[in-house]
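Every protein chain except one is present and positioned as in the full complex.
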Amino acid sequence: MADLNLIEAVNLALRSEMARDANVVVLGEDIGRNGGVFRATVGLLDAFGPGRVIDTPLAENLIAGMTVGLSTQGLRPVAEIQFSGFLYPCIDQIANHASRLRNRTRGRLSCPLVIRAPNGGGIHAPEHHSESMETFFAHIPGLRVVSPSTPARAYGLLLAAIRDPDPVVFLEPTRCYRLFRQAVEDTGEALPLDSAFVDREGSHVSLVSWGAMMHDTRQAADRLALEGVSCEVIDVACLKPLDMDTILASVGKTGRCVIVQEAPRAYGPASEIAANLAEQGLMSLFAPVLRVCGYDTVMPLARLEHAYLPDAACIVDAVHRVLDVAPVA
Amino acid sequence: MADLNLIEAVNLALRSEMARDANVVVLGEDIGRNGGVFRATVGLLDAFGPGRVIDTPLAENLIAGMTVGLSTQGLRPVAEIQFSGFLYPCIDQIANHASRLRNRTRGRLSCPLVIRAPNGGGIHAPEHHSESMETFFAHIPGLRVVSPSTPARAYGLLLAAIRDPDPVVFLEPTRCYRLFRQAVEDTGEALPLDSAFVDREGSHVSLVSWGAMMHDTRQAADRLALEGVSCEVIDVACLKPLDMDTILASVGKTGRCVIVQEAPRAYGPASEIAANLAEQGLMSLFAPVLRVCGYDTVMPLARLEHAYLPDAACIVDAVHRVLDVAPVA
Amino acid sequence: MNQGSTAVNRQVASFEVRLTRYIDPDGRGLAPLPERARDAETLRHMYRVMVETRAIDRKAVSLQRTGQLGTYASCLGQEAVGTAIGLAMREQDVLIPAYRDYAAQFLRGVPPQATFLYWAGDERSMQFPDDVPARHDFPFCVPIATQLTQAVGVAYAIKLQRRHAAVLVSCGDGATSRGDFYEAMNAAGVWGLPLVFVAVNNQWAISVPRAQQTAAQTLAQKAIAAGLPGEQVDGNDVIALRQVLGEALDAARDGHGPRLVEALTYRLHDHTTADDARRYRSEEEVKAAWQRCPILRLRAYLTAQNLWTASDEEQLDAAAAAKAESVAQAYLATTPEPPQAMFDSLYAELPASLRTQREQAGARPAKEP
Partner (left out) sequence: MNQGSTAVNRQVASFEVRLTRYIDPDGRGLAPLPERARDAETLRHMYRVMVETRAIDRKAVSLQRTGQLGTYASCLGQEAVGTAIGLAMREQDVLIPAYRDYAAQFLRGVPPQATFLYWAGDERSMQFPDDVPARHDFPFCVPIATQLTQAVGVAYAIKLQRRHAAVLVSCGDGATSRGDFYEAMNAAGVWGLPLVFVAVNNQWAISVPRAQQTAAQTLAQKAIAAGLPGEQVDGNDVIALRQVLGEALDAARDGHGPRLVEALTYRLHDHTTADDARRYRSEEEVKAAWQRCPILRLRAYLTAQNLWTASDEEQLDAAAAAKAESVAQAYLATTPEPPQAMFDSLYAELPASLRTQREQAGARPAKEP
């Protein structure tokens, strides 16, 4: 059992599943000889050859369409899009085809595919490398959208995504690629694709997040614990389908909820969670549902990036507000 | 003053603004000689010539990128995308460039452009012609997103969109193109781009919608009035920026809110409105905020389209539920 | 980088585009018929398929005109293309059509009533029977050109899996303006995929004439951008088409890589039943195009060769009409699916969170369809 960071866990999952299932192929820009700009596919070309590890021409729309085609032929393609801002050209194929082909043919053809991409900022990358893309995909019917927050979850959820019979958009938190390590065992065991993880039980407030912001959320929960505030921490992990049951159960218990996302606030994923609370959990709410989010502005270049990203302090502050500022006795 | 349907009002606004401002140009597929598949641009080619009325090759990504380019040169391009499902290839240029060029150059270059498209279903059109696209654009910082619900608002809001110094995605309710007529005067007066319209004042419940569903929402309010339920009806009209003040004020008064949208429920625009209520208006809510939405499924082809679309009955039903079923005395 | 030459300006590459045609618009043979379309029964079969396709197509239009079908895209004038595609393909090949290749689908086992059902707005239309060649074919593709990159994936899979098969993907002249068209050809070239691109140049993309789509002299030359062979064929000469497509598919299957075939034809009908082509093109143009109709042309040839008689024609007309009528009846007898069907093929297994929505859909009072 090795201590892996998140990108190594992604690599392990790919390697492990490619060894187990000869139908798994990976494709994308610079993923072969170069091993991927983040090194997610390092070693795969040598291990599995150029037929199954496909360096494509530089065309994201091509990659998406090709992935749809591959997936209809008994293969299980896993495409990499190099940076999140280059996912936009994939939306046409994902929304108009990947998510629909099963329905369009009433089950005759289907698209067991994965499109992986880094998601979010925090590594001082150039423009268009730091966008948060969840909403664009989570609104599309027929898809699954997953965003792991730890190496172990990246491993288990990616296995699940590859094995899933339907298309999955897999958004990896760029900021966590090398942020910390965790013991990850190559058990070949997948995690479920439609349940949130309760990371920490608590009684005063529910903190709900996913992806990179889970890191700050856990930090906030730690700090709040020192103040005597008991946070229930939920890692949504799968944004679509969304496991509201777990969140509702938690808020039913705590009566307070803060949702944390890096994406711009307006029409972001946190809104969907808050809306469900306002619809199904209103009567158990003691306090407004606060969303701690990125601003509704263009992701700034590196020098102001830190000023854009929410952090633990913002989360602590929001928790104080839902607790009416006064620390819980 | 003529009685116009919505598509005629769009045509009038285009013609009127092209006459007023020589920098306005229109472009798109089949918009010249053919006058547009919905006839939005009828007569413009004859009136303004092929330089300003541009039949493009069949390429939506080209249209979007070209529109960005045109808009940087002192022109005010208004692009038409033929059907809503063909907006996907435009997202790359809209999200990565149109919405950012001003910010990227700290104000040196800007994109005063409009991208118009029909939005939503209900006319038994073929596949990909009936999608509801609001969320994909409303989540993008730096944009404006507008969706008129009546001929007069289509006229006034389109004028405003063309004159606005920033990029606007203008989503026209397909189902309303020929649904009803209204007196529309060619005054050249624009409507504001960031305030919701209170269409009808009421005291028991706030009904919030936009675009085609406003029609059903008004019908529902009529029916509910017969039951003695007084609905405040709000036409959001501009989804981004979103005028929450008007909605909060209304819900502050009524304590109840039903939001109506045609788009799939998950991560749809209604969620943003509900989330804001849960955050800023929670203490005035007497009842859960209900969202009446399309299902989280692929927009069906014509034969099941009616089963997908929410209607007045769904809205009435939701209102009954927020009123605790019992009609208000 | 080229080096070592001493010329200031020298040629580094040259290309050509060729056009194939075997019978002229008046049905006169220009040369001995080619291998793949020379046998009398093959010729008669092609003729019958075209005539039957036209009868079914006309039936669809008339159902639409009488409010019994939704918007319909006619293949009038383009019957040779679908027919040649259907005949040139083998069972194991994969067809990835645009939306006017009806004859090809029929020949690959799609029941014609499925076409009607499609334009009526019923997803079951693209389910296809599971014992026909079309069972692994793609459904119609409405977003123009988006099928082309998918074809690359399918062809890549065929090559990786060492299947002795080819993909045929078709698109219109309008579709060649989308980047997808070029991206797909380019990728197919890089990997030498078993993939035949057919650009059905019917001269119009709704109201936009071919000359406004591109300044290129031919669509075939667009293959040069991807390093592929590109050729033109008279798309109203089913014999030439059958030959050229057969060669292309055989080459693809045998590992000789992709190519582009531009089929020159003409859309005799409005774009769809929702269109009125008189707004943008002259009646003279359409009249002139009728002179090049693929059906008239083959009939003239067959008649001149004594391979077809007036009584053959009479019989065929009656059979085609009967067939079209029975297709219409089969279609009209199909009742819509229940509302819950919108959920039943959305995922392999419906996520638990959507079960309530499925129930709600089923519980709503039926409305006007």
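Labels A, B and C are assigned to the chains in the order they are written; within every chain, residues are numbered from 1.
Operating definition for what follows: a contact is a pair of C-beta atoms (placed from the backbone, for glycine too) under 8 Å apart; a residue touches a chain by one contact, two chains touch by 3 or more.
No experiment lies behind these values; they were computed from the predicted model shown.
Peer 1: Indicate each shown chain that the hidden chain touches within the full complex.
Peer 2: The chain that is not shown is in contact with A, B, C.
Peer 1: Looking at the full complex, which residue from C:Leu76, C:Ile144, C:Ala205 or C:Ala226 touches the chain that isn't shown here?
Peer 2: Per the contact definition at the top, the residue touching the missing chain is C:Ala226.
Peer 1: Among A:Val37, A:Ala152 or A:Val198, which one is in touch with the chain left out?
Peer 2: With A:Val37, A:Ala152 or A:Val198 as choices, the missing chain is touched by A:Val37.
Peer 1: Taking the entire complex into account, which one of B:Glu80, B:Asp166 or B:Asp235 touches the absent chain?
Peer 2: In the full complex, the listed residue that touches the missing chain is B:Asp166.
Peer 1: Could I get the residues of subunit A that touch the absent chain, sorted low to high?
Peer 2: These residues of subunit A touch the chain that is not shown: 29-30, 32-35, 37, 55, 57-62, 85-86, 124-129, 265, 295-298, 300-308, 311, 313-314.
Peer 1: List the residues of subunit C that touch the chain left out of this view.
Peer 2: Per the touch rule, subunit C residues meeting the hidden chain are 1-22, 24-25, 30-31, 177-183, 186-187, 189-190, 192, 203, 212-218, 220-228, 232, 234, 236, 264-266, 292.
Peer 1: At which residues does subunit B meet the chain that is not included here?
Peer 2: So the residues of subunit B touching the unseen chain are 25, 51-52, 54, 56-57, 59, 61-62, 64-75, 77, 92-93, 96-97, 101-110, 141-142, 164-166, 194, 241-245.
Note that only the chains that are shown with their structure count from here on.
Peer 1: Averaging over Cα atoms per chain, report the distance between subunit A and subunit C in Å.
Peer 2: Inter-chain centre distance comes to 40 Å.
Peer 1: Measure off the straight-line distance from the CA centroid of subunit B to the CA centroid of subunit C, and report it in whole Å.
Peer 2: From the centre of subunit B to the centre of subunit C is 36 Å.
Peer 1: Calculate how many whole Å lie between the centre of subunit A and the centre of subunit B, each centre taken as the average of the chain's C-alpha atoms.
Peer 2: Whole-Å distance between the two chain centres: 30.
Peer 1: Mind pulling the subunit A residues that touch 2 or more other chains?
Peer 2: Correct list: 61, 92, 96, 103-104, 141-142, 242.
Peer 1: Would you give the residues of subunit C that are in contact with at least 2 other chains, written as numbers and ranges?
Peer 2: Each of 123, 143, 179, 341-342, 346, 354 in subunit C touches at least two other chains.
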